[in-house]
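Excerpt of the complex: some chains, original placement.
When the chains are written out, they are named A and B in that same order, and each has its own residue count from 1.
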Amino acid sequence: MNIPVQKELFERICILQESYTENNIVSVQQFSFEALTHLMNLISCIHVLTENNAMPPVLANKILAAIFYEPSTRTSASFISAMYKLGGSVLPFIAGMESSSVRKGETVVDTLKTIAQLSDLLVLRHPEKGIHTTLVANIFSPLINAGDGYGEHPTQALLDLYTILREKQSLENKTVTIVGDLLYGRTVHSLIRLLHHFENVHIQLVSPRDLALPREYYSGEKETESLEEVIGESDVLYVTRMQRERFKNPESYDQYKSLYLINKDTLHHAKNNLIIMHPLPRVNEIDPLVDKDTRAVYFKQVKNGLYTRMALMCLLLFDRNSHFYDFF
Amino acid sequence: MNIPVQKELFERICILQESYTENNIVSVQQFSFEALTHLMNLISCIHVLTENNAMPPVLANKILAAIFYEPSTRTSASFISAMYKLGGSVLPFIAGMESSSVRKGETVVDTLKTIAQLSDLLVLRHPEKGIHTTLVANIFSPLINAGDGYGEHPTQALLDLYTILREKQSLENKTVTIVGDLLYGRTVHSLIRLLHHFENVHIQLVSPRDLALPREYYSGEKETESLEEVIGESDVLYVTRMQRERFKNPESYDQYKSLYLINKDTLHHAKNNLIIMHPLPRVNEIDPLVDKDTRAVYFKQVKNGLYTRMALMCLLLFDRNSHFYDFF
């Protein structure tokens, strides 16, 4: 192991811990611009170390409780892998896990308080918006929000920001086009809030009028129903899934679905250094033939999500003075 | 790592292994008073080491097979976390796991014999009372009973005993009041058997007549239907869940449920240094407002369960001479 690199990792974690002193990640709004900057630096450092097989097992005796009241293959797997890559272990409670306790009539707070005794970090997805805020007041364990209904999904927004910064180096004078369901897509709500931290970023919003961005997240961005109109100026194209059941009549779904399909034709007038993002899973929004286009970064996003979650777990759990390191 | 402490851990495990020579934990009756004392000392040592992040990964290459034919979020999670905190791994076979093999017509013995080849320790919950005794005769792997129907649940009783001893220092001249369903509550049956090892312990049994302690566990303790009558003298109040379906008529359930509800009023005449225990999950037996009362120790019980199961796994699996330690 190259000692300076490991030393650098420890230092970056400590700097971040100084600028972010809470023991939970419930909303992206908890991050100051300074904390965000330190977080991005830490993710970058973990990215390099992990790709070179040189990431030390810094959370080797820690246990993550991954609690998913709604199933999510992708998000749960990402958190679980992140803990493994840090040397820790995972107690998985995936969809239906609650059957046993719920059948016995236990409350969610009691279930989580119990699991908190058996683990070092709770990662919770739950359909009830705002539930994490309630829990933080009752349970004093470290906690990460992995999605609360139509509320937030902060780790997705943070990995999206990391992906943009890594691919484009800076957001200065960049144009980010977000297309699809902007009404219900919680990942874009949080992402837009994060982008507002940066100056001179141009955001373009493309959606059917019925699925426009809620006004609470809106601050004067360009809005249009036509992707064709704005794709040419875009540096980042962020595509979201459009769900059929959200449309009042099926015809308008079919109409917009094909209007926003990303394929060779759509990309014809796009910049050569555009990046195409998608939170996945995709259904029909992006033609699989686009996968081989070097501008497609959506599978890279998955990997960046792993590094982002590793960084967040280090932020909440790393203790430089732990006796545990004496064993290694 | 403070070497003397680790040395002390190893010594305590070895002393316990000398006084408990079986390779399974099926019933609390397997423990002599001497073995029980060494076990309590070991749990206490593991408790301190783990809370100080100084527990060495003594079972780092061992695999636990956690086999739950009946689901139990709490108990399975406790065993799994215990193995993780010892550095080991877990093969989870939780409720419904048997679908595959059972569908193919395999017997339970064959399934477990197979899993035994792939793991170092079996932890089994199964609805059939006494099944563990049958298995021990056929499978020679280390095995822990995690509950067999209305039979035993020895690890719960051992963690309860540890909790009492830790909180009250000694059982000498202490009064332990057990309230609720004493007929079907297997955890209290085993706990009562353990308490009989100690001299000068006063046990008080509080239950509806229909749910009185079976005579095979009874040895002259005070029995009453009124909690109010005995709470004032209690040093330990052990509350169990009362299950509606166990009552002949719903009215009597409703009557007793409110009679034994633990809340501020119930505790008005209780001692200041009382401890309130519950195996969890609770339904309506204890008002959540009691949680903040310093006398409530039921969430501490969960943590003590972790340390108790760590100790039992060390007892069955630790090998001081293992070559594996040469890697660390």
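By our rule, contacts are C-beta pairs under 8 Å (C-beta built on N, C-alpha and C of every residue); 3 or more make two chains touch, one makes a residue touch a chain.
For clarity, every value in this text was computed on a predicted model and none was experimentally measured.
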Subunit count for the whole complex, all chains sharing one sequence, 2 displayed: 3
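Throughout what follows, only the chains that are shown with their structure count from here on.
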Superposition of subunit A upon subunit B: rotation angle, C-alpha, nearest 5 degrees: 120
Chain centre separation in whole Å, for subunit B relative to subunit A (CA means): 39
Sites on subunit A touched by subunit B in the complex: 60-61, 63, 65, 89, 91, 93, 97-101, 104-107, 109-111, 113-115, 117-119, 319, 322-324, 326-328
List of subunit B residues in touch with subunit A within their complex: 1-2, 52-57, 71-74, 77-78, 80-81, 84-85, 87, 95, 241, 280-284, 288, 299, 302-303, 306, 328
